[in-house]
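Structure incoming, see below.
The other protein chains are all here in position, but one chain of the complex has been omitted.
Order as written gives the chain letters A and B; numbering starts at 1 within each chain.
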Amino acid sequence: MSEQVKVHGALAEFDGPQALMDAAGKMRKAGFSKWDTHSPFPIHGMDDAMGEKRSPLGWFVSAAAFTGFALALYFQYWTSAVDYPLIIAGKTYFSYMAFFPITFALTVLFSVLTTVGGMVVLIKHAFYHPVFYSNNFAKASDDGFFVSVMADDPKFDASATSDFLTSIGGTNVELLQEVEG
Amino acid sequence: MSATTSNASVRSTEPLVWGNPSFHDVTQTVSGIVEERKTPIWWWVAISISGALTLNFFAMMAYLFWTGIGVWGNNVPVGWGWPIVNFVFWVGIGHAGTLISAVLFLLRQKWRTSINRFAEAMTIFAVICALIFPGIHVGRIWVAYFMFPIPNQMAMWPNFRSALMWDVFAVGTYFTASFLFWYTGLVPDWATLRDRAQTKWRRLIYGVLAMGWRNGNKQWKHYELAYLLLAGISTPLVLSVHSVVSTDFATSMQFGWHTTIFPPYFVAGAIFSGFGMVMTLAILARIVYPPVKNYMTVTTLERMAKVIMLTGMMVGYAYITEFFMAYYSGNKYEQFVFVNRMFGPYAWAYWIMFSCNVIIPQIFWSKKMRTSIPVLFVASIFVNIGMWFERFVIVITMHRDFLPSSWGMFKPTIYDIGIFAGSFGLFFTLFLLFLRFVPMIAMSEIKGVLPQAQVKHHHGHDEGGA
Partner (left out) sequence: MQFNQETYTFTDPGRFGKIMLIVGIIGLLLSAVGIAVDAHQFFASYLVNFTFWATLGIGGLFFVLVHHMTGAVWSVSVRRIGEAAMATLPMVGLLAIPMLLGVNQIFSWTDSAMMHADPILEAKLGYLNVPFFIIRTVVYIGVWILLSILLRRLSLAQDSSWGENAPSRFLRVSGPGTIAFAFTVSFAGFDWIMSLQPLWYSTIFGLWFFSGAAVTIYAFFAITSHALAKKGVLAKEITQEHRHDIAKLLFTFMVFWAYMALSQYLLIWYANMPEETAFFKDRWVGTWTFWSVFYPVAGFVLPFVLMMSRHIKRNRWFLTFWAVYLLLFHWFDLYWNIVPTFHPDNAIFSWMDLTLFVGMGGLMLWRFWAVFTRHPVLPVTDPNLQDSLDFVNQ
């Protein structure tokens, strides 16, 4: 067992949604940058309290919707009017009215796939994360409310940050470090 | 703003969840069902029955592929028969889930939180059942890939002008979107199961499913926007899918099918039948898992009864409008279709449809009826029956077409009946698996609407008079 155990961050538990919200305001004031609040459900207004920007997901989805729309319309035009022109039911080659339902469906399909794909990217999907070193953290998906600070935050200092977390009302303050076994 | 009124869309006279549970109680109740070590005996009994039906389903399909669709009762002039009846029936049922998750989400109907997971699962299974029918109805199942625009040696493309091709894309997209919506909602709950797992395998499987979810607000903010976007995208989708299904009929030149009200009329019918099925299943779930009663409360069921009554009346509006317009059109053929439906040899089917869909839901004017579980259960079964017969009436009453010499009656065969029953087997098998392995109530969403979850936020009411 190595003597030097790397500290990845600190974790503190809070009483409930209101306490977490107040703590988030204090964390923000103290100038931390690589930190997060953890709660079993999204807390309305937490983004404001943490000073988080609105998620950019909407822009990706708009772009995807437009791509899906244009691609579907073009593809139907190309197959029906260019590659193998065929008159069916007395309709013109490029009968856009008849192409509308599929164009709509593909617009939606592209948007949905981008929404979910974009979310997976933006939430920084990772099976391993320092917060999981804490045994207490399992409560975050049940009824626990936590604040975590990562060690690569410029303001992070193992003891000072732990003290700060205690001072803003945190309990069960612990350092996130690898445990053997 | 006080803590109780910040939840402004629901008046807090009636709590959404009964029994005033803590956050931990919610986790315990819902996860407990999935984590129970011993599978209850009723579950084995139920899955044996539904599993047997499912096996029968596949056996009959195998025979169908081997022999050809002549094993069904389909014959001119009723070329579509039961497979299309069943297809439309199942797609219709598959509308409630996404409607509850998406439309009611946008309308801020918070009572949806207790049934949305459940209804979405039902949607996915119903759409799976639905997708099978047009697939096997093409007859030559081995060329089903013709439905997709795959470059081939004949240099031909699918006919994108065909309403049947629209179906492929609309229902396929609908399945994908519903599945992703359901999965997105499940991610935080997978994390809960992962964190509570007692065995290595459970932790591994639920851990992979949870995609490393760590409940951080920097995740929640993307998650919430994604959920909102999915709801926004799914709303027009859910309305478009059954509209597209209706065009299978309405783009034709067949009297009784070609009528402009079909898209909204089919959508209303789909919502109606979907809520009927959710009601049936919710009541069954309350019986087998009593703790669920505090979540799927009588109040929630009552609200669903109101939706059923409202959509039932919309369907009734469509029936009456169609009938009036047949008269008004002055068109003999159009008029004959409706007279034949009402008073012809299939009048019994028409009146089953009419009474189940329009008359029976009228009992929900009474609060006593809306809050009585046995009444709700029986009425929801009638809704299911009525909506199957609606599609039956639409498809089968083509038995008297333009040419009286070809008039005939439709006779379902044992394979029609077996495959229809088999689709119920598949549906219930999937549903039983869902009940056993997936949290049937969205835990994180329920926690978010509990009174103790509400916080004071210094939200910017704007300056008002500006």
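The rule we apply is simple: a contact is a pair of C-beta atoms (placed from the backbone, for glycine too) under 8 Å apart; a residue touches a chain by one contact, two chains touch by 3 or more.
Small disclaimer: the values here were computed from a predicted structure and weren't measured.
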| item | value |
| --- | --- |
| Touching residue (missing chain; options B:Trp18, B:Tyr317 or B:Phe336) | B:Tyr317 |
| Option touching the unshown chain, where B:Ile128, B:Ala144 or B:Met325 are the choices | B:Met325 |
| Chain not shown: contacting residue from B:Thr54, B:Thr184, B:Thr251 or B:Ser380 | B:Thr251 |
| Touch with the omitted chain, as defined above, among B:Asn86, B:Ser243, B:Thr311 or B:Asn384 | B:Ser243 |
| Absent chain, residues of chain B that touch it | 1, 5-6, 8-9, 11, 108, 163, 236, 239, 243, 247, 250-253, 258-264, 313, 317-318, 320-322, 325, 327-331, 365, 459, 461-462, 464-466 |
| Hidden partner chain, residues of chain A it touches | 44, 89-90, 97-98, 100 |
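We adopt the following convention: only the chains that are shown with their structure count from here on.
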| item | value |
| --- | --- |
| Chain B contact footprint on chain A (complex, rising order) | 16-18, 21, 24, 36-50, 52, 54-55, 57-58, 61, 75-76, 79-80, 83-84, 86, 88-89, 91, 95, 98-99, 101-102, 104-106, 108-109, 111-113, 115-116, 118-120, 122-129, 131-132, 137-143, 148 |
| Touch list for chain B against partner chain A, complex | 22-24, 27, 149, 155-163, 165-166, 169-170, 172-173, 176-177, 180-181, 183-184, 188, 191-192, 194-196, 207-208, 211-226, 229-230, 233-234, 236-237, 240, 244, 247, 443-445, 447-448, 452-459 |
